[in-house]
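Please see the structure below; I have some questions.
A protein chain is absent from this complex, but the other protein chains hold their places.
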Amino acid sequence: MTGSIARLKRHPAAPWAGAAIVALALLALPFALAAVGTAWVRITNLAILFVFLSLGLNIVVGFAGLLDLGYVAFYAVGAYVYALLASPHFGIHWPFWAILPLGAAVAALFGVLIGAPTLKLRGDYLAIVTLGFGEIVRIFLNNLSQPVNITNGPQGIARIDPFRLGGIDFSKSDNFLGLSFSGPIKYYYLLLAVLLAVIFINVRLQNSRIGRAWEAIREDEIAARAMGIDTTRVKLLAFSMGATFGGVAGGMFSAIQGFVSPESFVLVESIMVVSMVVLGGMGNVWGVILGAVLLSFVPEILRFTVEPAQKQLFGRMIIEPEVIRMLIFGFALVLVMTLRPGGLWPSTVRKRELAERRP
Amino acid sequence: MIRSHFGVLAIAAMVGVSACGEDKKAQAPATLTIAIGSVAPLTGGIAHLGKDNENGARLAVEEANAAKIRIGGKETAFELLAEDDQEDAKVGNTVAQKLVDAKVAGVVGHLNSGTSIPASNIYSGANIPMITGSATNPELTERGLKGVFRVVGRDDQQGPAVANYLVANTKPKVVAIIDDATAYGKGLANEVEKTLTAAGVKVLAREQGTNKTVDWKAVLTKLKGRAPDAVFYGGMDSTAGPLLKQGKELGVKAVFSFGDGACTDKMGEFAGSAADGLLCSQAGIPPQAASKKFLDAYKKRFNTDPILYAPFTYDAANLLIEAMKQANSADPARYLPVLQKIDFAGATGRISFDEKGDRKDAEMTIFTMKGGKLLPIAIIKSGKTVKYEDFVAQSTAPAADVAKK
Partner (left out) sequence: MDIFIQQVINGLTLGAVYAMVALGYTMVYGIIQLINFAHGEVVMIGAMVAFSVIGALAPSGLPPLAIVLVAAGCAIPVCMLVGYAMERLAYRPLRGAPRLAPLITAIGVSIILQHLAMMIWSRNPLAFPQIIKVESYHFAGATITSVQIAILAISLAMMAGLAALVYRTRLGTAMRATAHNPQVAGLMGIDANRIIALTFVIGAALAAVAGVMVASYYGIAHYAMGSQLGLKAFCAAVLGGIGNIPGAMLGGVLLGVVEALGAGYIGDLTGNVFGSNYQDVFAFIVLIAVLVLRPSGLLGERVGDRA
């Protein structure tokens, strides 16, 4: 039995067969989730957005080793660019394929703006400066309703256009091939397509010349410079590329939610994304994806299970479910990190470092 | 380490048990179970107000169950599904979808305007009526969505009410306005500013903190230099308390005035004697003026007094139940038209809706703080100000109406 599996594994078509199974599973996933509840499709969509954010931040934190606590700023920029150019707020209704790249470009510009003055800073000092930038962006979004109303302040921007492609409106249900595609399901497929592109870019980046330059800077900046790496340019590149992903995620968030307000871009959000990167395994694309998916799903799974579980165990509510949910989440963070300090799925370089450091 | 493994096991066990729980959900067919959703932040900075909202709705549901209401000829068991939206629009949408999936018949909530507005799209899309007892931003009902109601006054009713009262009774020449940079605080402050400016009062440049600010001294010191006759603050109680206390410490001689978010008895606790003379408004009639029956029942059930919006969420839940009863159906398609035309005597007075889903002739109450307690002094309805004593005397005691139902 084991022999035949081993033989199957060696078969030249095996990787393709594996990929096909994964692809089929991903295609069927939203229908399986919708059978449980459309809420799960929405949660999955948000999880994919967090995967974008985590992969973007991974470039800055994981590849280049620069701790950024203000990453949510780029997400906010992307979201607001979309909201302003596709809503009744200014009466502008551009199509999404025109705004998304624009949002990404504006976010990249912000990345350079934030990166340039902070090149000299390291570690915790860089963290606090980026945190400051993140807060500054949010405060401006909150206040730019006066003297000229640009962002509509804390009231946020509502009635943002959904994606439209040909005759398909992503916010409404449609029937194709006898299957009912609800709004969230359509967004899922779109997100999935973008996700594949984003993963592809990240994997290629990691093994590219630039990726190795980032890694060199992370390990030893002076040595990297001695090897002829233009550290200024390479660092700025990390900031702007990371920001680009944030901008794209923001634009899609805006369209999916139909509403943005500065409340969605608070510091906690940045910290959450950093947690996803670190918990999953900094520097490893697959680890980071795992981290983002887990941290998006675990609180939601707890939301759905804590209450019935308690009723089942004790016959009544002893502790309020929302308190337990947060307590379990907190304990899980501590537990996972103490058991696997390098993250759940660390990059091979990190794994080597960890092994070396053990006495 | 052994203990941490035990933790994992415990979590696994809970998840496992809950999975079993799902299977057993099949109910005995004799009774009709109707689920009603309730959404408010139950964690985070204003979790206490969120719990208050949930309690109001829960009380209504429990009373309905005790009354053994029959709908469609079947004995009916109402079930309250309480969700935590964490004051976050994103989470709000997820829990809204969760309630839609759970096929709730109606929703009481959300607490904040910032979560109610995006979530209303989801409820309306699924044809599930929602009634908020606390979201006051006009935008919520201005978008023409079907089945979106509120039983509380709007910012553009409350702002003018408190501002006009201030103008008529304190006769200020210069007023300073502060807000907490949230959709609620800034929205209400803007309405107050509009009314004051229209009344010819000079309004100083807006000052702002955040919904977590506890140190207001810098802002207050600046205001002290401008010597305003009154200070209006749009924000919640946990920031307004320190504001009031520090204002008096610095010797700011102005009448302080707050909106409903900070119009609670807590002000007396936070600011002590400094709170005396505070003027504040609530959208609707005061909790004390809510029917005695409600107040007693709430106190008995939760062992505490309602904080702020509980009478409204209580009414919101009762409105859903009443509409279902009158339509003899829990199907939104059947009971929504009834709800739209309902005329209901609730704990907060008579309730009926205009075509937008806002409460017709919503009352506003002006309070003052005396000896650590809030005393209602005036009720404003359709632009008319009535002294509270007169209002109580002429109103046909809402308690009696409720008892009738």
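Observations on the structure shown:
In this document, chain identifiers A and B correspond to the written order of the chains, with residue numbering beginning at 1 in each.
One rule holds in what follows: contacts are C-beta pairs under 8 Å (C-beta built on N, C-alpha and C of every residue); 3 or more make two chains touch, one makes a residue touch a chain.
Just so you know, these numbers come straight off a predicted model, no measurement behind them.
Interchain touches from the omitted chain, evaluated on the whole complex, reach A, B. Across B:241, B:311, B:349 or B:376, the residue that sits in touch with the chain not pictured is B:241. Among B:215, B:331 or B:354, only B:215 touches the chain left out of the display. Here one chain is not drawn; of B:181, B:255 or B:323, the residue touching it is B:181. Interface residues of subunit A with the unshown chain, by the touch rule above, are 61, 67, 117-118, 120-125, 128-129, 131-133, 135-136, 139-140, 142-143, 147, 220-222, 267, 271, 274-275, 278-279, 282, 319, 323, 326-327, 329-334, 337-338, 341-343, 350, 353-354, 357-358. What subunit B contributes to its contact with the hidden chain is residues 42-45, 47-48, 50-51, 181, 205-210, 212, 214-215, 217-219, 221-222, 224-225, 237-238, 241-242, 245, 249-251, 266, 269-272.
As a working rule, only the chains that are shown with their structure count from here on.
Each chain gets one centre point, the mean of its Cα atoms, and the points for subunit A and subunit B are 34 Å apart.
Partner subunit B is touched in their complex by these residues of subunit A: 37-39, 42-43, 46, 142-143, 146, 153-156, 158-159, 184, 257-259, 261, 263-264, 300-301, 303-306, 308-313, 320, 322-323, 326, 328, 331-332, 335, 338-339. Residues of subunit B touching subunit A in their complex: 4, 7-8, 11, 14-15, 17-22, 42-43, 83-84, 87-90, 93-95, 97-98, 100-102, 114, 117-118, 121, 137, 139, 143, 181-183, 185-187, 206, 208.
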